[in-house]
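All protein chains but one are shown in place.
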Amino acid sequence: MGLLPAFVAIPLLTALVLNIVEQKSWYTHILALSSSIFLAVLSFFTPQTHGIYYVGGFGPHIGINMMIDPLNRLILIVVQVIVMLACWYSVGYMEHYTSKSRFYAFVFLMLAGMNGIILTADFFNFYVFMEIATLASYVLVSYGGRSYELEASFKYMILGSISSLFMLLGIALIYSQTAALNMMVAAERIDPAHPVTFLIIVLFLAGLGLKSAIFPFHSWLPDAHSSAPAPISAILSGVLIKAVGIYVMLRFVFNFIGSENAPLTMLAWLGVIGAFVGVVLALGQKDLKRLLACSSVSQVGYIFIGIGLGTPLGLAGALLHLISHSASKSLLFFSAGSIEYSANERNITLLGGLKKLMPWTHLGNFIGFSAIGGIPPLSGFWSKLLILLACVSAGQWLIGLLAALFAIMTLSLLPKIEKNVFTGDIPEHLKKTKESPSSMIIPMIVLSFFCLGIGLIYLVPSWNQNILTSAVEVLMDGRWLGAINNVP
Amino acid sequence: MMVEIAIFFLLIFMIIGMLFVLEIENLLSAVVMMGAIGFGLSVIFLLLGAPDLAIVQIAVEVISVVILIRATIHRDIKERADESLSNISSIPLLVCIFFFFLMIYPALRLLPTFGEPVFLNFYSSSVYYLRDGFHLTGAPNIVSAIILDFRAYDTLGEAIVLFTSVIGALSILRYRNRKKEHNAS
Amino acid sequence: MSGMTGIVKTVAEWIKGFILFYGVYIVLQGHLTPGGGFAGGVIIACSFIMMELAFGKQRAEKELSEHGSHLLDEFGAIAILLLGLWGYFLPQMPFFSNVLLEYWPGSPFHIISAGSIPLINLAIGIKVGTGLYTIFVSLAEYKPELQEKEE
Partner (left out) sequence: MIYTLCIILFLLGLYGVLVKRNIIKIIISLAMMNNAVNLFLILLAYRSNGVAPILDPGMDPSILLETSVDPLPQALVLTSVVIGLGVTALMVALAIRLYHAYGTFDITKIRKLKG
């Protein structure tokens, strides 16, 4: 339990120290890398059971608590690992940008915000850390300073602020009903049938839907995620929308108000529409990073299909897809960033023949698209299979059929990229392109192995039990009634 | 009861001010009106027994108005808020917001009665703070005791938000974003 | 912007000390009376911003340079975090516990009382005051002609 504050304190301390060191010194990289590796290692040593840490020594009725259980331990590990790889990747990639130490400072502020969100058991504390994470992400989206990046950042910021304020109003309404901010205490006192609770649900689902880019609220995502520097796109698509949006949505729907009171079927159908809209948008894109960002909308839709089914199998599929999408989408953004770094070009119609010039990037890209498209031994296959099985076993065969159809459409992104970017003649202006530096290649290789191996989480029974099933059990336990009495 | 009436009129003033902000053409007037609304809010806080907040609110409002005027408007006072054409697209949104309001109106009527705070009905943290806060922390200002002791973790987060926005503003406004050789290549 | 007229400058010269002193007073008395680190910090920032508005950048730099205020801002944030971590490194004390209250409680209704509350208040006052001033200077003194054009 004592480890929990370290996940907030260490990134904050790193960010504060990084902001005062000299701009061009080599120890910027060393400090950022060592800190992120340390956090990633530390996250594996968190306890596997339920636990609560009393910040300031005040119990659930009085002060702020941090909590850990198998669900947020899983998300915590995913976040630390992806951010660590993104830091590693940035060593090479950020050579083209100025003010590197401040860049890392923002990454660590964002990490601290995400860790705070994941670990907190207090509504207002959640709001504060959400603001840290999202403010840092607004700045990072505009980090390149080009006019379209500023524009994307501003639009992202408007919608992000609206969603934050929705949630703040929701928190105020929760306080008006329960006089408590602790999630467990409030869950005990809130009356799900009360009309005010309905208003709270509307406000929270709208706010969290905006943050996680579910279908009607997805318009900001392609702009924001494609404008950011590549490692930041990987963090935003890979973990930020999951930590801020989907994880909190899971907690809110299943543990706070109870799945029987939430419009789960609506979530599933919004997921279906999102999966369709995302993949259609992606097929029409010419900009490589924008294509990946649109495909994120589609994959988030799959996660919401799993959540919306509300069955243990569906939730296991949603969680597995969350992990798998984190790995594969980060890998794809890394490889897109590698192409942008070396060829200085993102438009796929102007690229071509990079297979020979950039073999490692091609490999990473190939594995990433195969994983996201669901080619059998790779991660995306198992997670989508689980979601399809869950659809069938829940009797929602129409959703299952549509999900399978959109999965095939996602797969067609692979030949499109292969044809336009990696095969064919090399255009004149790309003749001198070289492979990216090894600091950018190695994270891609690591993520490729993750993409290959994530299916094992489901296939190895003991891992399945420890990682997926125990996390799903947290959600299937339902509302936190009486949880406060069982606190050790 | 007097307080309630005073707050009612101040709120009406704020709503009229907000309409004024939305519809006026001159940006400078809009920003000054925002300052006036903030002042009204500060008076409401004072009436509602929150002097800490009244001080913070008025100081923050001064700073926001100064920032908005000095940093943005003085650069281009000739630009008027050109809002003539957006009326057609704004009507569906207005209808949506109105229906949203109608939808939530029944819920608003079920909120706790004004003047009877909900914390008295439960064993809530506020009861604890009021009863034992002074003994436990030694700070007579209970709000200070909450933000700096019981919920000091929130205060850390809040300081970090401000820190993020400081270095965010510095890094958004830096003059070189990318290195030269990259632009040339 | 070089500054405003002579009347404004004279008045600003007179009242800057009062505003600053009032801000510091509010910070230090934060745990006893209404106010505290946020309110006092914002008022401190107001006094520097007034100098900047009345006299222009050169004069304000003499009072508190942009770099100096940025460092102080940093210092305030680190101080809050370290005050929180203080308890974390002691045995049997959690993160963000009021460690000083155990060893040096002080007497109620005096400035030195309530353990580490005045210290956190001071750190927040420094942080908020200098942070807002830094934001203001960087916003107001931004010169678009120095901005490098994109390719």
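To keep things simple, chains are lettered A, B and C as they appear, and every chain counts its residues starting from 1.
FYI, a contact is a pair of C-beta atoms (placed from the backbone, for glycine too) under 8 Å apart; a residue touches a chain by one contact, two chains touch by 3 or more.
Every value quoted in this text rests on a predicted model; they were computed, and no experiment measured them.
**Student:** If the full complex is used, which shown chains touch the chain that is missing here?
**Tutor:** Computed over the complete complex, the missing chain touches A, B, C.
**Student:** Of C:Phe18, C:Phe89 or C:Phe109, which residue touches the hidden chain?
**Tutor:** Result: among the candidates, C:Phe109 touches the missing chain.
**Student:** Using the touch definition up top, pick the residue from A:Phe126, A:Tyr175 or A:Tyr341 that touches the left-out chain.
**Tutor:** Answering carefully, the residue with contact to the hidden chain is A:Tyr175.
**Student:** For chain A, which residues touch the unseen chain?
**Tutor:** Counting over the whole complex, chain A touches the hidden chain at residues 124, 127-128, 131, 135, 138-139, 142, 145, 147-148, 150-154, 157-158, 161-162, 165, 168-169, 172, 175-176, 181, 222-223, 227, 281.
**Student:** If the missing chain were put back, which residues of chain C would it touch?
**Tutor:** 33-34, 36, 38, 109, 128, 132, 135, 138-139, 142, 144, 147
**Student:** Quickly run down the residues of chain B that touch the omitted chain.
**Tutor:** Considering the whole complex, chain B reaches the absent chain at 3-4, 7-8, 11-12, 14-15, 18-19, 21-22, 27, 30-31, 34, 37-38, 41, 44-45, 48-53, 56-57, 60, 63-64, 67-68, 71-73, 75-76, 79, 81-83, 86, 89-90, 93-94, 97, 100-101, 104-105, 108, 111-112, 114-120, 124-127, 129-131, 133-135, 140-143, 146-147, 151, 154-155, 157-158, 161-162, 164-166, 168-169, 172-173.
Keep in mind that, in the parts below, only the chains that are shown with their structure count from here on.
**Student:** So what shape is it, when you link every pair of chains that touch: line, ring, star, complete or other?
**Tutor:** complete
**Student:** Between chain A and chain B, what's the gap in Å when you average each chain's C-alpha atoms?
**Tutor:** 29
**Student:** Calculate how many whole Å lie between the centre of chain A and the centre of chain C, each centre taken as the average of the chain's C-alpha atoms.
**Tutor:** 36
**Student:** Between chain B and chain C, what's the gap in Å when you average each chain's C-alpha atoms?
**Tutor:** Roughly 21 Å, centre to centre.
**Student:** Would you please write down the residue numbers of chain B that are in contact with two or more other chains?
**Tutor:** Answer for chain B, listing residues that touch two or more other chains: 149, 152-153, 156, 160, 163, 165, 170, 176-177.
**Student:** Listing for chain A: what residues touch at least two other chains?
**Tutor:** 12, 16, 19, 55-56, 145-146
**Student:** Residue numbers of chain A touching chain C in their complex, please.
**Tutor:** So the residues of chain A touching chain C come out as 5, 9, 12-13, 16, 19-20, 53-57, 145-147.
**Student:** If you look only at chain B, which of its residues touch chain C in the complex?
**Tutor:** 51-52, 54-56, 59-60, 62-63, 66-67, 70-71, 134, 137-141, 143-145, 147-149, 152-153, 155-156, 159-160, 162-163, 165-166, 169-170, 173, 175-177, 183
**Student:** Show which residues of chain A lie in contact with chain B when the two form their complex.
**Tutor:** Counting only chain A, the residues touching chain B are 12, 16, 19, 55-56, 58, 61-64, 95-99, 102, 105-106, 109, 112, 116, 124-125, 128-129, 131-132, 135-136, 138-139, 142-146, 150, 173, 175-181, 189, 194-196, 198-199, 202, 344.
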